[in-house]
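On to chain A.
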Amino acid sequence: MDCFLGVDIGSATTKLVVINDGKMIGYRIMPTGVQCEETAQNALTALLKELNLDRQHIKGITSTGYGRRLICFADNTISEITANVRGAVWLMRKNEEKVRTVINIGGQDSKVIAVDEDGMTKNFTMNDKCAAGTGRFLETVTRILEINVTDLGELSLNAGAPIKINSTCAVFAESEIISLVARKKNKSEIIAGAHCSIAIRIARMVKSVGLIDIVFFDGGPALNKGLVKVLEDELATDIYVPSTPQITVALGAALMASEAF
Partner candidate 1 sequence: MRVDRIRLLIQFLSFILMIYGGIVLINLGRGLPALTCVYSKYSAGLCFLYPLQRFAGLPFFLLLGGYGILLLKYMGMFILWVIVLNTAWCGWVCPIGFLQDLLSKLRAYMNVDLSRFSWLTRDRYKSVKYILLVLLILLPIGIGNSFFGLPKLTDDLAVPFCQICPAKPLLPMFDGNFSHIFIDFSSGTKIVLSTLSMIILALFFTASFLKRRFFCSYCPMSALLSLFKKTSLLSLKKDGRKCTQCGNCSRVCPMEIREIADERERTDIVTQDCMLCMRCIEVCPEDNALRATFAGMTIFPSTAKGFLKRQGAFEKV
Partner candidate 2 sequence: MSEKQNKLNRVQKRIKRHLSMSVREILDKMDEDRTRPKNMAYFDRLFNAFIEDSKRIVKKENGQKVVGTYCILVPEELIYAAGAVPVRLCAGSYDTVENGEDYLPDISCPMVKSAIGFSAMPVIPLYQSCDLVVIPATCNWKVKMGEILKKFVPVLMLDLPRIKESENSRKFWLNEVNKFKQELQKLTGLKINRSRLRKAIKTIQKAQIEVRRFEKVRMSQLPVIQGQDALAVMNTYFYDHVESWTEAVKGLNDELEERLCSGKTVCSSSAPRILLTGSPIIFPNWKMPVLIEESGGILVADEFCTSNRYLHDMVALDELSMSDMIHAIADRYLLPCTCPIFSDTLDRRNRISQMSDDYQVEGVIYHILKGCHPYDAEMKTIEEMLKDKGIPQLKIETDFSPEDVEQIRTRIEAFIETIKGRRR
């Protein structure tokens, strides 16, 4: 039994994906915490137990994400950009049209990657300098509005019209949202406005890289249906979101581990 493991150590969560014989057989998502090595090891142990596998069944491990060098049990590392593209292309392999643009919004960064016809990275742009347009921004919104991250999507879909949030900086946007709440503005509309802010930010990145259909969107915040809708409106095109968008990058890493074997 030849299994391969991909480990994506992100700022907020660590994701593990195990593949075997070209199929994904299991995954795990855990908060990264402070000790990423320990977290990753624990996640691995738990996942192996769940899948009824031994450590020796894992023939190759590739790590990715910002903490990729912090674990010692990986055989090699790969940048999250390359891993993301691999995962996205593989997930869409049965689709008639190919993936050409990948959008990833993570805990503390966001990226737009242009993919060429052969499924390789052609060009990319990253926002890893500020919280605007990242998961961190949405966390701030949930904190102020005292709701759960999982409620964001549904609440915003009920909104009539989004309220414009002007500040591009997440820190100042926070003040703006607090003042909107104080003025008793509708929660759904505020959330929709926050989604708009992110979407405008992402759209600017997409423009610099060039939008070609099919557009693929992953990362934790892709679970947010409200955000997906606003992004589709902003980009004026349909967006494909996988069923478990958080693990696409780890999946890509696992695929690369199997290729390296």
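How were these picked? Simply put, all candidates are chains of the complex that A comes from, given by their letters.
A few points about this structure:
Operating definition for what follows: contacts are C-beta pairs under 8 Å (C-beta built on N, C-alpha and C of every residue); 3 or more make two chains touch, one makes a residue touch a chain; residues count from 1.
These numbers were taken from a predicted model, which means no experiment stands behind them.
Applying the touch definition to chain A and the options 1 or 2 in this complex singles out candidate 2. The touching residues of chain A, counted against candidate 2 in their complex, run 66, 78-82, 120-124, 126, 128-129.
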